[in-house]
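Removed: one protein chain of the complex. Kept in place: all other protein chains.
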Amino acid sequence: MRTGKGSGEGSAELLIEGVAKRFGEVAALDHVSLSVAQGELLTILGPSGSGKTTLLKVVAGFETPDAGRVLVGGADITALLPARRDIGMVFQNYALFPHLSVKANVAFPLEMRNIARAEIDRRVGEALAMVELAGYEARLPKQLSGGQQQRVALARAIVFNPRLLLLDEPFGALDRKLRETMQLEVRRLQRRLGLTTIFITHDQEEALVLSDRIAVMNKGTIQQIATTTEIYERPANDFVADFVGESNILHGTVSAPGLVALPDGRKLMVDSEAAPGAKVGLLMRPERFSGGGLNEFSGEIVEAVYLGTSFKLRIACEGGPELLVRQPARGTLPAAGTKITVGIDPEAIHVF
Amino acid sequence: MNSKGNTRRLLVAACALIYFFLMLPLLVVFPISLSSAPYMQFPPPGLSWQWYERYLDDPQWIDATWRSLYVGGATAALALALGVPLAFALVRSRFPGRALLDRLALAPLIVPTIILSVATYGLFAKLKLVGTWYGLVVAHTVLALPFVVLVLAAGLRDFDRALEQAAAGLGASRWQTLRRITLPMLRPSLVSAGLLAFISSFDEVVVALFLAGANMTLPKKMFDNIMMEIDPTIAAVSVIQILLVSVVLILIGRFGRGLRDSAR
Partner (left out) sequence: MTTRAWPALPALILLLVFFLFPVVRMLGFSLEGGTFDWYAKALGEGLYLRVFWNTFEIALLVTVFCLLLGYPLGFLMATTTPGWATLGFIFVLLPLWTSVLVRTYAWMVLLGRNGVFNRLLMEAGLTTDPIPLLHNFTGVLIGMVHVLLPYMVLPIYGAVRRIDPAIPAAAAGLGASGGRIFWRIYLPLTLNGIFAGSVLVFVLSLGFFITPALLGGGRVMMIAVLIEQQVREALNWPFAAALSAVLLVATFAIYALAQRFSQPETTR
């Protein structure tokens, strides 16, 4: 079930091996390992404080890990100065040099590499054309809009053909519409240039839109690393299930093959080969419920919200769990207090 | 609502009076410096440039002016050369004794100038530095250092370190980052610090009183003249001094880091 460029195929361009970093008592990174294939876009997704930014800094060379190695193209760069790593990075607030023009910003990495003037002019022109900012060369960063600033930051990060591109929450400061445009644009550019990219975000929607694969981080460890659909459909644990998308998570014990007993005595049919007696988690996405199914829940609507294309209902089941359910918006929004029955099929329940 | 407007009007009126009190001594020297009377008289009976001419024709005044200018310039240069690295170390490094050094660097602001002057005079008399312009520069640098450290430290604290990381990530060495990114971005702070150091030396009397000896600086020459006679030449010198300070303040406002920021 691999989509697009999968993991492990070909050689890993970036390899992180057992990287650990402590800040005092806190383990920001607890022996993290992962690999990114040539041309792949890997998203590191996690809440703030999960260690994702520290991991990015270790890759960029702004933090030295206490243990572990970072390899790019097979070469160990763990001890290399940031300036020698050949990594392009787009910072959270872009970190454009405010006293330099757009052109001088983009030319900066080329000048640091002592490239001839004519060649610099040519490549800066190309990079600016690529991000559709030709004609803005003389402007200062503060004379640009947020989206334009971000394009400059992107042009500056790719103009020197880095081996690796790092994006540190680059869309956070943009409004929703612009953010969506920029996301698609970055993705297109990354594909076109075949840039191996690590993208950091705490926004799971963004992660799902952009990535080849997602690594979900929490408390300094990687919880799961998999393709976007796998992360969404088959999360490895409670944290991933809860952090990515809306979810209903229940816990129970397998009472017979294909049957899970909940603490309230309710039994659910599931599509799983877990052995009887095993304690399991069940994930039910709100949009997978319908009017009826093999597993039925009856209850009373506690809260109903209209979301344009759908209704979001919070249902208190009789003597049991509270469920979050999405239904296509048809007719009028049911009032709180209304009795309702919803159902879900076994194959729509993910057992972990 | 009306009473609030009245209170505000009262406040504005009171402040106008206080501003008048602040500016009055600066304003009063203008008419006196242009007086045609042979001695201090107010209001002046007529206008003339005689006091300015007397200032310009007196080699002692001109000599003192030049000395103050180059002592001030040298003080600013030395205070920047020592104070900028000091501010970097104080803001960006953690080392044992940092807090102590921080206090030591600001102490010349707190220790009464008279004590500093007498103490330095005692040492310089031993070292035969009294009456030398470079001795004065050294003592003025001690006084100017806190200004440089305060202004630069404020600039450095507001500096976004991500910009330096970005430069390093893009291939710049430490030195290149400092020269191409950090220092150009700190230029407003550097301008303010340098000009403040200059002015603090150019205006300084007490240390100069003890250390300048026969080599007068402008303030010392003024002090001696005031002690002897009240001659409107001093008014002319004062006007020149006020105009110079105004120019420096305008320069700081135009090219420096806002003085208002350092008032926090």
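Read from first to last, the chains carry the letters A and B; within each, the first residue is number 1.
Keep this in mind: contacts are C-beta pairs under 8 Å (C-beta built on N, C-alpha and C of every residue); 3 or more make two chains touch, one makes a residue touch a chain.
Note that the structure is predicted; figures quoted are calculated from it, not measured.
Undergrad: Could you list, sorted by label, every displayed chain in contact with the chain left out?
TA: B
Undergrad: Touch as defined at the start, partner being the missing chain; which of B:Ala64, B:Ala139, B:Leu170 or B:Met216 qualifies?
TA: Among B:Ala64, B:Ala139, B:Leu170 or B:Met216, only B:Ala139 touches the chain that is not shown.
Undergrad: Can you work out which residue in B:Val130, B:Leu170 or B:Ala235 touches the chain that's missing from view?
TA: Touching the chain that is not displayed is residue B:Ala235.
Undergrad: List every residue of subunit B that touches the chain not included in the displayed model.
TA: Where subunit B meets the chain not shown: residues 3-4, 7, 11-12, 14-15, 18-19, 21-26, 28-29, 32, 40-42, 81-83, 85-86, 88-90, 92-95, 98, 101, 104-105, 107-108, 110-116, 118-123, 138-139, 141-142, 145, 161, 164-165, 168, 174, 177, 199, 202-203, 205-206, 219, 222-223, 226-227, 230, 234-235, 238, 241-242, 245-246, 248-249, 259-260, 263-264.
Quick note on the criterion: only the chains that are shown with their structure count from here on.
Undergrad: Going by the contact rule at the top, pick out the subunit A residues touching subunit B in the complex.
TA: 60-62, 81-89, 91-93, 95, 97-99, 108-109, 112-113, 156-157, 160
Undergrad: List the residues on subunit B that touch subunit A in their complex, please.
TA: So the residues of subunit B touching subunit A come out as 160, 162-163, 165-173, 176, 180-181, 184-185, 187.
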